[in-house]
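A single protein chain has been omitted; all remaining protein chains appear in their positions.
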Amino acid sequence: MARPDPRLKVLFCFGYALLVATAETWEAVFWALCSSFLFAFFWRAWSLTLLKRLFGADFFLFFVVFTLPFTTAGNALLQVGPFWITKEGLLLALFIFCKSNAILLTTYVFFARNNVFELAHALHHLYLPSKLVQLLFFTLRYLELLEREFKRLFEAAKLRGFVPRTALRSYRVWAYLFASLFLRSYDRSRRIYEAMLLRGYQGYFPVWHHFSWARSDFFWLIGGSIYLIFMAILAYR
Amino acid sequence: MKPLLEFKNLSFGYPGRPLFEGFNFSLKEGSRIGLIGPNGAGKSTLLRLMLGLERPKAGKIYFRGQELKKERDFYPVRREIGLLFQDPEDQLFCPTVEEDLAFGPLNLGLSRQEVAKRVAEVLQFLGLRGFEKRLTYRLSGGEKRLVALGSILTMQPKYILLDEPTGDLDWKNFQKLVSLLQNKMTSFLVVSHDFEFLELVCEEIFWLEKGRLEPLSKGQRRGIYFAIK
Partner (left out) sequence: MHISEGILPASVLIAGGVLSLLGTAIGLKRLTPETIPRAALLTAAAFVASLIHLPLGPSSVHLVFNGLLGLMLGMAAFPAFLICLFLQAVLFQFGGLTTLGVNTFNLAFAGIVGAWFGKFFFRFGLRGVVVGGFIAGALAIFLAGFLVALELFLAGESFHAVAKLILAAHLPVALVEGVVSAFICLYLQKVRPEIFQ
């Protein structure tokens, strides 16, 4: 079975995330979580990276999830020091945790392992404003380069004895490293613009790749739509 | 024959750094010119002036006998004269090799078949078949240089300006470039600090220093050659 068209993936993922994030019932969240696990198996996404992403990534989520049991009013279950954990609080925390992880898992399966440029192309073909897609394109193109550039700057600083510390002097060095990065990016952007001018650019960025709609995509389209409708019914009953 | 591009009495400098004063120069189709000179002499700046990326303070620039004044006047110049940048990273701004090669001709309004044909031809020409889908930012330095050259060749320019093209080429790709310039291209100006390279590919070699351009005669060339050795 051919992989779904990138445009479908983008649409499906956004629809899925919207429904799950705003879902009000446990059935919907349970179903979403189960199916996200299935997606991950079906597209063979399980890996160490994925586990790290799921457990390590979201500081904000943990912050919220760990405080909610204490701060929600309801039936007290357990006392920890001067605080009470409530049943309602635990359930709410679990609810949010499941929602969040279902979406995380699905976005990982659909996007993280793909070529990001394919994603940018898909957004172009979904009629996002051309300027926005151009921005995304250039950002992606030069991301890795700037990362390497910063690494070189940082290594050069380290070779000259820079040790990061919590001190004004140290922050000043960081600032100069960041400033060099911004400066180089700015200068490079001028040269890139000139290179584009020399090749006839006048504001319109021609796109070379076009997606072709395969027969299997009808299957994906119908399957995805049915799934999302089903989810919507569960979520907003 | 009318020169392709002509500078008359041109003056230019960056703030606090005058470079050219009453400078004259002309570029003819079918000439193979080499340009050498100390760092900071203004070689790269000269190339930028030719394509209207910098504007002279005084003096005139003619393209096929037409005077160039406004930004728009330079559009046809940029179409017919290609410039290979000193740093290829600035020139390859598309994700894949194929898209980068297609950028110029698509801007010229060619049909997609036409563009595909040009891209394939240029890759063949540069011996880079199979590079279509490669990511530009993952290429090696020398490969980037060749692809950047390709991105200019797909515009099918009449004349090419190359700014230190031998930078990060290995021996094999250096040979490739030399043989391309010797056998397959007839009109180019190349800036380089590598005197032997210039000797191999150019008919005339100029020395640029203190805003003055001196043609090097055979005798002087030999003198410099031995001085370098």
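We just call them A and B in the order they show up, numbering each chain from 1.
Here, a contact is a pair of C-beta atoms (placed from the backbone, for glycine too) under 8 Å apart; a residue touches a chain by one contact, two chains touch by 3 or more.
For clarity, every value in this text was computed on a predicted model and none was experimentally measured.
The chain not displayed here makes contact, within the full complex, with A.
For the chain left out of this panel, the touching residue among A:Trp26, A:Trp46, A:Trp174 or A:Phe218 is A:Trp174. Among A:Arg152, A:Arg190 or A:Arg237, the one in contact with the hidden chain is A:Arg190. Mapped onto chain A, the footprint of the missing chain covers residues 13-14, 17-18, 20-22, 53-54, 57-61, 63-64, 67-68, 70-73, 89, 92, 95-96, 99-100, 103-104, 107-108, 111-112, 116, 119, 129, 131-132, 134-140, 142-143, 146-147, 150, 164-166, 168, 170-172, 174-176, 178-190, 192-193, 196, 201-203.
In this text, only the chains that are shown with their structure count from here on.
In whole angstrom, the spacing between the mean C-alpha positions of chain A and chain B is 42. Interface residues of chain B, counted against chain A in their complex, comprise 48, 51, 53, 75, 78-79, 82-83, 85, 87, 89-91, 93-96, 98-99, 102-104, 106-108, 115, 136-137, 151-152, 155. Across the complex, chain A meets chain B through its residues 117, 137-138, 140-142, 144-145, 188, 191-192, 194-202, 204, 206, 208-209.
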